[in-house]
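What you see is the complex with one protein chain gone and the rest in place.
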Amino acid sequence: MVGKKMIWLGVAILFSTLWVWGTAHAVSEIRIGQIGPTTGWATMFGTEGLNGVKLALAERDYKFKGIPIKLFTEDTKADVEVMRTKLDSFKTRDKVHFIIGPSLGHEGMAAVDWGARNPDVPILIGYSAPEDITMRKATPSVIRPGWTGPQVIFHFGKFCAKDLGYKKVIIVGQDYSYPWDQAAGFTRGFLENGGEKVERIWHPVDAVDFSSIMAKLTGMKKEYDAVLCNSGGAQVVAFFKQWYQFGLDKIYPQILGQANVPIVPMLTELADMALNVYSSLHYYDGNPSEANMKFRESYLKAYGKYPSVIAVQGYDAMRVAFKAMEAIDGKVDDPKAFITAVRQVKMRENESPRGPFYFDKFGNPIQNIYIKKVVKKDGKLMNIAVKTYKDVSQFGPYAAMPEKYMAQPATSREYPPGNKDDYFREIEKYFGKDYMAELKKNNGWKE
Amino acid sequence: MSLILLMSILNGLTLAALLFITASGLTLSFSLMRVVNLTHGAFYLAGGFVGLSVLKATESWIIAGLAGGLCMAALALFEERFLLRWARGNDLIETLVSLSIAIIIGDLILVIWGGYPKTIAIPQALGGAIKIPIINLPYPLYRIFMLGLAIVIIGGLWLFLKKTNFGITIRAGVDNFQMVSALGINVRRLFTSVFGLSGFLAGMAGVIGGTFMMLGIGEDWRILTLTLIVIIVGGMGSLGGTIVGALITGLIYSFATAFIPEFSLFVLFLPVAIILSIRPQGLFGKEV
Partner (left out) sequence: MIKERFFLYRKTFLALIVAGIFISIPWVTSDFFVLMAIRVMYFGMLTMSLTFLAGELGVVSLMQASFFGIAGYFVAILQTRYGLPFPFPPLVGIAVSLIIAGLLGMLVIRVRGIYFLMLTLVLGQLVWALASQWSSVTEGDTGIMNVYAPVLFGISMEKSKTAFYYFQLFFFAGATWFLIALRRSPFGLMLRGIRESESRMRMLGYPVSLLRYAAFVFAALVAAIGGVFFVYFMGLINPSSVSLATNVETLLAAILGGINTLAGAVLGTGILKTLDVVLSGITKRYLLFMGIMFLFVILFAPKGIIGTVRNYGRSFLSPLMRWFGLGED
């Protein structure tokens, strides 16, 4: 029993060595915490975001009006328990003035929950896209200079129905909230603009063998017009590969992709398989604007590869923070003032690689949405915009009635219904007869 | 028979082929040394990445496969010779050693190859689909090749274990370890070589699997879990059991993703629990 008791002493000693933590810091520097998954399966999503933040800081030499800026970075391991620990560390140990991140859907939801309990630490959400961060769970201290899943895909549904003329579409995706959101946004745009049916197939998040699904898709060709790949990261690579192996490219027209499918890092891996893929996003890498060109080149110089939208958002988040700091003259130690300033930031044309944007009252940007197509230019694959929808809010076509939109249940595997009749019955419940009549009159959404 | 049913069976068989190639090495080393080598998944993934780099340099898929296998064999030899041997005799400690090596390799992969998902291009000769006669169904040629390769490996292992002196020694070691060492056979060399063979199979499986699906961070643990399911169901240490275990796992996975994708993971783990509750040693395992 000797050592055991002694170890209790050891525990005490360990505790006392940590005593020193949390002592007061000087106020003469701006402290920023950046968080995201930089190890594990989601490494790509965390690292690119971090690189973007660093690039924006390096542009200003890690200084704001002579005040040095210190960046603290932490890894979430894609685990929310770890993330909450790190957020607490940022707050109580590093005493950061604000936090940028995280990147993944469930991380973002946990971060907004933390934000509601710690309203004195502003959070600028990174790539994380669940609607509720800036809708049902919105809290003043959490602002998202990013996007929501449905925001970028509402109009893609419309595009597929109106411009590509599809009537019935199959969505194959990973079984968790982010792809559910994407499927929901697409379904709304598609069915309200003349589409007839959306069938959804869900597979485990980390599935890599899609052969059974390919078999199923082969059999479904009789009824359906097109397939939308609703996954991200490694699953996209596996899906595309097997799509071609099973010869599905010959029986379906060009595969459609959700927002994360043809982003820059994926293009390198997918190579020619990605050619002609349609998708939609609030950024496209082939944007010829001056801001985008400059950003791409300096990113390439710093990190040896071209940036993706994830990096753009890290970059934008930091630049939004800079603009807010300018408005309050660097007084980041007043979180209320900083939050108010961030919410009033307006990025003008050519200020951000993605184009102009500003925040709605929930803290999500109102921004351009681009319908993209992958093309080959000078031997390199890139996305070009085939259509641009300007100033789209997170409520998309329902921007005038956010309360009605939020009264609907959260999206799930089956919600909203993918069948035209069920769908319209459902939205009539929430948006009323007037909306239905207007849809009918305009034959879909107004331009 | 409906199209989807037929396809699901074929898909299950080809997945089983990959699982068998991966699991056969693990079951060999387990049956001889009583070590559950938790590094096996890391060997798979690292082998795949090595293959990817070699393929870029040589443009030969066969060399890539061999290189992936050989590099992992070397790593496995190192692990056995310098780390596991240190803890020989305590199977738990050995298992934990392999666990920490898996963590180390996993992070090294991230350092060397980065966090982006990668894929190995299918060799030209094996690309595309062929029509399977009789049932008249187009099916990816590469998958048929995988199935064939698994059968060749089964045959090879069977011949090796039944016909060569070395193989016979291994089988004897599995059955009665004390007896073999009492007969003056160099047991250490036996262990090391079997472990090397196991690493080779895992590394090669990584290249095959990386061509078939993709390579990404976290894939090591996924493959390890699937492999463990295979050998737990089949019974640890039995090659025949591994074949059956791979078939069961592959077919369940295939049918579950086709018909109840939302619960495929659960359905995958459930039979394991059932089999274990009836026969803790697995279908073909010897009494514990």
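Residue numbering begins at 1 within each chain, and the chains themselves are lettered A and B in the order written.
Here, a residue touches a chain if its C-beta (ideal position, glycine included) is under 8 Å from a C-beta of that chain, and two chains touch if they have at least 3 such contacts.
For clarity, every value in this text was computed on a predicted model and none was experimentally measured.
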Based on the whole complex, identify which of A:I30, A:V80 or A:L281 touches the chain you can't see. A:V80
Hidden-chain contact residue, picked from the options B:A57, B:I104 or B:I132: B:I104
Residues on subunit B that touch the omitted chain in the whole complex? 34-36, 83, 86-87, 90-93, 95-97, 99-101, 103-104, 106-108, 111, 221, 225, 228-229, 232, 236, 262-266, 268-270, 272-273, 276-277, 280-281, 288
Interface residues of subunit A (partner: the chain not displayed): 1-12, 14-15, 18-19, 21-23, 38-39, 72-75, 77-82, 84-86, 88-89, 92-93, 105-106, 109-110, 113-114, 117, 130, 137, 175-177, 204-205, 412-413
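The rule is short, and it goes like this: only the chains that are shown with their structure count from here on.
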CA centroid of subunit A to CA centroid of subunit B, Å: 36
Quick check on the complex: what are the subunit B residues that touch subunit A? 2-4, 7-8, 10-11, 14-15, 107, 110, 114-119, 122, 127-129, 138-140, 142-143, 212-214, 216-219, 222, 253-255, 257-258, 261-262, 264-265
Quick check: in the complex, which residue numbers of subunit A touch subunit B? 38-41, 43-44, 47, 175, 201-204, 206-216, 218-219, 233-234, 236-238, 241-242, 245-247, 265, 268-269, 413
